[in-house]
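With one protein chain held back, the other chains of the complex are shown just where they sit.
Letters A, B and C mark the chains in the order given here, with residues in each chain numbered from 1 onward.
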Amino acid sequence: MTDWRARALQRRIANAVIAFAICAVALFPILWGLSTSLKPANRILEYPPELIPSTPTLEHYFYLFETGITRPIVNSLIVSFFSVAFSLLFGTLAGYALARYDFRGRAGVMMAIVAVMSIPLPSLTVPTFILLALIGLNDTLVGLTILYTAYQLPITVWILYGYFRTLPRELESAAMIDGYSRLQVLRKIVVPLSGPGLIASGLFVLTFAWNDFVVAVAMVSSAETRTLPLAIYNYLGFFGREWGPLTASAMVATIPVIVVFLAFQRYFLSGMTGGSVKG
Amino acid sequence: MTDWRARALQRRIANAVIAFAICAVALFPILWGLSTSLKPANRILEYPPELIPSTPTLEHYFYLFETGITRPIVNSLIVSFFSVAFSLLFGTLAGYALARYDFRGRAGVMMAIVAVMSIPLPSLTVPTFILLALIGLNDTLVGLTILYTAYQLPITVWILYGYFRTLPRELESAAMIDGYSRLQVLRKIVVPLSGPGLIASGLFVLTFAWNDFVVAVAMVSSAETRTLPLAIYNYLGFFGREWGPLTASAMVATIPVIVVFLAFQRYFLSGMTGGSVKG
Amino acid sequence: MTNVTFSGVTKRFGSVVALESLDLKIEAGEFVSLLGPSGSGKTTSLNLLAGLLPIDDGEIRIGEKVVNDLPPDKRDIAMVFQNYALYPHMTVFENIAFPLRARQRRTAEDEIVRRVDRVAGAMGIGDLLARYPKELSGGQQQRVALGRAMVRDPKVFLLDEPLSNLDARLRIRMRHDIKALHQSIKSTIVYVTHDQAEAMSMSSRIAVFNKGRLQQYGTPRQIYAEPVNQFVANFVGERETTFIDGRFVERGGMPTFEAGATAIPIAGARERFPAAMGRPVRLGVRAESVRLAQGSGALSATVTLSELSGPDQILYVRTADGTELCCRTDPATVVRPGETVPIEFVAGLLHAFDPATGDTLAKHS
Partner (left out) sequence: MTNVTFSGVTKRFGSVVALESLDLKIEAGEFVSLLGPSGSGKTTSLNLLAGLLPIDDGEIRIGEKVVNDLPPDKRDIAMVFQNYALYPHMTVFENIAFPLRARQRRTAEDEIVRRVDRVAGAMGIGDLLARYPKELSGGQQQRVALGRAMVRDPKVFLLDEPLSNLDARLRIRMRHDIKALHQSIKSTIVYVTHDQAEAMSMSSRIAVFNKGRLQQYGTPRQIYAEPVNQFVANFVGERETTFIDGRFVERGGMPTFEAGATAIPIAGARERFPAAMGRPVRLGVRAESVRLAQGSGALSATVTLSELSGPDQILYVRTADGTELCCRTDPATVVRPGETVPIEFVAGLLHAFDPATGDTLAKHS
């Protein structure tokens, strides 16, 4: 065996180890959560823990629906859907304006956007709570949707801005020479070509709106407007640590998001790492 | 005035309006938070609210330090620093391996990474709490650092992977022909050229570790290990809604992050929108 | 088929003058190239004509109509871009049909199909109509872009460096195809390029730009053989022109160019450069202005390199005083580096300029 082949083999082994390690670290918690949610309550805290439950049960999942997790799921779906829709709508308009017009103050706008993306949520929660209370929208799904859209608009604008900048300007010049208005260009040329960018930013908003606990806990007080993350934390707090329902509800919240992400991951990657459109 | 000029003027006005609207939306909550934190307690909930406090006071800030916010600040600094350091170290190694070796299973690794980035934190919190408890690291800063690093490693790997892919491979071939080992190439060629990518992913980790409430509230029970976001929520919970100290502590948490972001925003933007290095 | 007129057209970007008071008249059916280095104003001129940039001063007419204030889609033009600007989410058919469908006044669908088929046939892409742009080669994308421009029978075609993304061989073929296309459709074409070879081979007239100003406007032959100034002489031609400062004097009845210690007799120089005798002159020498001399009495030079260039051989030679020149010879002539060869200048292919202004001293027809 030559040096070259020995080194190639070493390299392959190193690669496999790295790949395995990354996958393991990445997926272990979620798999363990799944495993835990399928164990009977009395075996969850056993030491040493079982990786694969020997007596799997769906009892915790049934319990969830008995204790009324349906309403929070519907609430979360509504809030997430509209947050994504509004973020994409306003994000597209603002991102396109920033990407295509070289106006004075653009640098300032971009800085403001970055600044907002960096603001800790707790800092935003307080003033916005007061705001919502003043206009009477606290403890409503409308209020929550407005907040999620507002919080996620900067990152949406910024991802779409980056994506639009990768589209060749000539595509738009060509369409305008051929008779499109600026708005038609945006709707029929830019948007159809920005699939990956829209998906990437949409997934960002979706993940946030679907998972948010911090904002919701401050804004929501009644059971009717409770979202899924609040419901999950319920099992952490009110009845003591009920590990079974807790992990089961976490899985209910997690699996859909993972499915959506995996379905779109190709676009997500290319959306974040820049445009794939070449003139 | 010609058509062209009329349209150019309309466009300029539209731009100015958009720019102003974005800045206003973006910065309003934070400015209002700042304003609120400087108002005396009895004027905070006044209606209509004052935008600029007529009788500004630092009383809430003094109160924060009297009630012992120093320790949480130090804790947050420690945890944030080490989380960023470890994430960048492991993220660089893994991201480089993924970017440069075309091995079987790379697509699987990337999918796993994306999957993990999409997992709601609450789902992760529960299993990892059990894990940390088992190895005796719950309610310690070490445990928190490990968790933050683990949670943020996927996005770090992924940003750096994207960045490394934009570096021309020939730079590394050239250095290897001239006598560098693979590790020297990574240390002396790749890392120095990846400043924007490192800064972007470092800021992601920093923001998360500095701002996290969800993980910390589950992992931390003693006052000694309390981090800054927990301290802030203290003012929300234990003593009723103390708006003054609440907004003041939110400002204490926010201002440093915004300063750091603005200092690095140039790199952050180019780090996320792809490499700026041309061969 | 319409003429185009620029009258005193000026464009500034901030404080930079990108185009200064351009006057240019393009006749109906002409193929005019705007040639120049980057930043010379050629692309700015095209964008002003297309309506993609507003005009600061002056007037552009297409036909008799002043178009200064018309938006791009009202100018009845078609444009082909350097990167082709094909819509990636549309098939070749949809790309070519786009200008017909995008207009306010819709074309009937069967008319669209008929027209797209005809254009695709003419461009030799009839079998690609169902494909997407990313499935095509560079040359095929180019043809689709041209087809899209042709489908609507516009008054003027604007082509912005359409060949610069193709490789050398394909570029030469497309040069021919575009020129053949022009002959068959007889439209007015305005073609922007920085490649002098493209402009020379395709155009009926060339406008040479430098630093925002029009330098010369004429047929390829005029531009090549009678450059009005040093910039034009240097910019056209495959290789850079060598410039030698000196003066023309009379020596033994023969016009002679003196540069330092070197004296080069040039037969016919008096007729070609009547204004140049007895004054400081900058001589412009191209590879074909230099040839190996048969007899003696000519200048002698040392060969430093020889290179084959297609069916020619280029010799790089150095004269006694260190001037480097190129010399075009037949490849059958075998010369080795280091050899000394006699060379002579061909008056009719030389150029002479005023060293102060750079303007030509030749008597042009």
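In the analysis below, contacts are C-beta pairs under 8 Å (C-beta built on N, C-alpha and C of every residue); 3 or more make two chains touch, one makes a residue touch a chain.
Treat the numbers as computed from the prediction; the structure is a model and nothing was measured.
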Query = Considering the whole complex, which of B:P48, B:G136 or B:G179 touches the chain not shown?
reply = B:G179
Request  = Out of C:K179, C:R247 or C:R270, point to the residue that touches the absent chain in the complete complex.
outcome  = C:K179
Key: Among C:A28, C:M90 or C:A197, the residue in touch with the chain that has been omitted   = C:A197
Query = Of the residues C:K42, C:R148, C:R328 or C:H351, which one touches the chain left out of the display?
reply = C:R328
Key: Sole residue of C:D167, C:E271, C:D321 or C:D359 that reaches the chain not shown, by the stated touch rule   = C:D167
Message = Which parts of chain C face the unshown chain closely enough to count as touching?
response = 167-169, 172-173, 175-176, 179-180, 183, 194-195, 197, 200-202, 220-221, 224, 237-240, 286-288, 304-305, 307-311, 314, 316, 328, 331, 337, 349
Request  = For the chain that got dropped from the picture, name the residues of chain B it touches.
outcome  = 168, 170-171, 173-180, 184, 189, 192-193, 277-279
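Note that in this section only the chains that are shown with their structure count from here on.
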For chain B paired with chain C, centre-to-centre distance based on mean C-alpha positions, whole Å = 54
Request  = Would you pick out the residues of chain B that each touch at least 2 other chains?
outcome  = none
Query = What residues in chain C touch two or more of the other chains?
reply = 71
